[in-house]
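Here is the structure we will look at.
Only one protein chain is missing; all other protein chains are in place.
Naming follows writing order (A and B), and every chain is counted from residue 1.
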Amino acid sequence: MVRDTEHELMGIIEDMLSVKEGRGPNGRVINEILDRNGNDPTRIVAILQCLQDRFGYLPREELYLISDLLGLPMNRIYHLATFFKAFKLTPPGRNTIKLCMGTACHVRGAGVIKDAIERYIGVSVGGTTADFRFSFETVRCLGCCGLAPVMTVGDTVHGKLEPSMIRKVLEKYR
Amino acid sequence: MKRLLYRDPVTKKRIVHEQELPFLRKQQRVVFGDNTRIRPDDITDYIAIGGYQALRIVLEDWTPVKVINAIIRSGLRGRGGGGFPTGIKWRSARKAKQKEKYVICNADEGDPGAFMDRSICEGNPHRIIEGMIIGAYAVGAEKGYIYVRKEYPLAVETLSTAISQARDCGFLGGNILGSGMMFDITISRGAGAFICGESTALMASLEGRVGEPRAKYIHTVEKGLYDRPTVLNNVETWANVPHIISKGVEWFTSMGTGDVKSDPWGGSMGTKVFSLVGNVNNTGLVEVPMGMTLREIIFDIGGGIPNGRKFKAVQTGGPSGGCLPESMLDLPVDFDRLTEAGSMMGSGGMIVMDENTCMVDMARYFIDFLKDESCGKCLPCREGLRAILEVLTRITEGEGKRGDIKLLEEISRTVADTSLCALGGSAPNPVLSTIRYFRDEYVAHIRDKSCPGGTCRALVHYRVIPEACTGCTACAKVCPVDCISGEKRAVHAIDETRCVKCGACYSVCRFNAIER
Partner (left out) sequence: MRYTINGKKRTARGKMTVLEAARSAGIDIPSLCDNDYLEPYGACRLCVVEVREKGRKGWRVVASCLYPLKEGLEIRTDSKLILQHRKLLVELMLARCSGNRYVRRLAKRFGVKRPRFGGGDEDCIMCGLCVRVCSEIVGAAAIGFSSRGISRKVETPFGIDSSKCIACGACTYVCPTGAINMEYERVIELRKNEKEHMCRYTLMGFLDEAVCMLNYECARCEVDQRMRDRFDTHPAFAMHGRLRGAAAAGRVKRTGKKGVK
């Protein structure tokens, strides 16, 4: 019986070792990200940011791996991942439209731009089109209010928008 | 390429300066005047214009107490929101018993429609760093953090370069300028939460926890980051510090209002950077001495309202600030006057609204924003904002009931008084200030079912005025749902059943032939 416990302990140690070496196809990537952040649980937000930069979203398996490696309970990581707007738990589309709904943009009519985009791509805010062509989100202030109303598609800024421009602008993105 | 793009608004603004003298003449560009004189990624530029001189002076022959006293006497108050006297904050942190202390620079700039902290971080990062080193010396901290908003990747880049340059030059690190002082700075990126600008939430976030505020009955200068004494200041606050040291307290107090000789709360000194946006001709950053009136800022510097429209309101202080009407335009802008008027200084957002803005809708917009950004920890903010939003929405949709204004006031009072942090505490401001100054608009929505600003879609109707229509077809071309019919040179008509009330026809018509 004692041996059973021993056996079990060995199992656990083995588990831990395999985790350290990098479990699964992305284990290496995760270890690299963690090392870059000094394996420091207080830098978890930065770690998640690296993870998202790498994958475009936060894949579930990898989150569990991080939780194991850092000894940080999953319930906290999950809260962080859902609390911050920057984090996504599902894969995004090829082009991400970010429409500014900041005050300056609101005053200059971001609301109708939103309608126009929704009409054109056929999904509402927070959604991704079925063909993964577009993801659509709104943000609060892109920091270039002089160009209000503003949106970014990928890294490109489109300013001084009008509803009638939307079709032309978005057509280019495949 | 990306660099160019992100800089775009700034460069564009520069052009405006050179052409439009009044825009510049009334300003006093103390904090970010140097932005145009230096390259942010080169420390020698900053040193050439006298940078790090203040630090040298301080380290060579000032005691920490002398620094703190100078800051107290200068009357410098926090530029990030509350307007708390910076020197007093430092003094409490210095007095706190624990040995390990921290200084933090708040560059989370969450107010939608504001970008002054960004321009300092990207344009003159060493100024902030120098301020922080001086602050660290004064309170006795060895570690500093800069918490930068996620949307500002360029700021992170510039600040990182600046920090490593400062390290190379011996301004940061183990033995600063041979004085034996130790101090270093780490940059932390936010991840998209307005609430993380709040001091305790920011600290929680730095500790790797969710950005939820906690009660501040024990101040963060005693128990802040990792429960150690912590000084948190805004970007602009830090950026003011080096000049106060090198140019002197008298120079700083020569600008501003009130009297801070005996009481650091007694006035507002120095300059303030505002981000002037909305329906105003010259949008951009303006830096003015405290005490300038709203009218001067909006009309002389901002060049008034575009398209010959009338001014209606100006909102200061970010989403939880208040909307001030025309009658308050001669109000001098300083911490206390704005608060008295039911608004606040906040971090310096200034949004101008013209007559085509609906104040109920504006209040709704701000509450909607704050509802999304509430962390959801405490009941009054989480549920109260939803309730307020529900009432406001029904008013803007023409379903307002008698007694709704009173109900709004009642919920607002409880939310303001009982919320855990200042987000909930100040969230009702936009509602209360619009009720205070624009009550008639609420009444119009509720009783007459009409929207004077013409933006509440359920309450406006677009119609062609046959007498004025020339049949130019401009409106039919822009209508996104093709609901305008009419031959060339003949009077057009709008099919109201299909109209989505986007207002495109209204703004495109050059003959004012469309009414709403």
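In this text, a contact is a pair of C-beta atoms (placed from the backbone, for glycine too) under 8 Å apart; a residue touches a chain by one contact, two chains touch by 3 or more.
Keep in mind the model is a prediction, meaning the values are calculated, not measured.
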Only these shown chains touch the missing one, namely A, B
The one of A:79, A:94 or A:133 in touch with the missing chain is A:79
Options B:387, B:431, B:475 or B:514, residue touching the unrepresented chain | B:387
Per the touch definition above, residue among B:375, B:395 or B:459 touching the missing chain | B:375
Among the options B:96, B:193, B:395 or B:514, the absent chain makes contact with B:193
Considering the entire assembly, which residues of subunit B contact the chain that has been omitted?
-> 193, 195, 210, 214-215, 217-218, 371-380, 382-387, 390-391, 407, 410-411, 414, 417-420
Residue ranges of subunit A at the interface with the undisplayed chain = 1-2, 4-5, 8, 60, 73-79, 82-83, 89
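The definition used in the following text is that only the chains that are shown with their structure count from here on.
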Distance from the CA centroid of subunit A to that of subunit B, rounded to the nearest Å?
-> 26
Once bound in the complex, which stretches of subunit B touch subunit A?
-> 2, 5-6, 8-9, 12-13, 110-115, 118, 150-152, 188-194, 205-211, 275, 277-279, 283-284, 315, 319, 349, 351, 353, 357, 365-366, 369, 373, 375, 478, 480, 500, 502-504
Mind pulling up the subunit A residues that touch subunit B in the complex?
-> 40-46, 48-49, 72, 76, 79-80, 83-87, 100-109, 112, 115-116, 119, 139-148, 155-157, 162-164
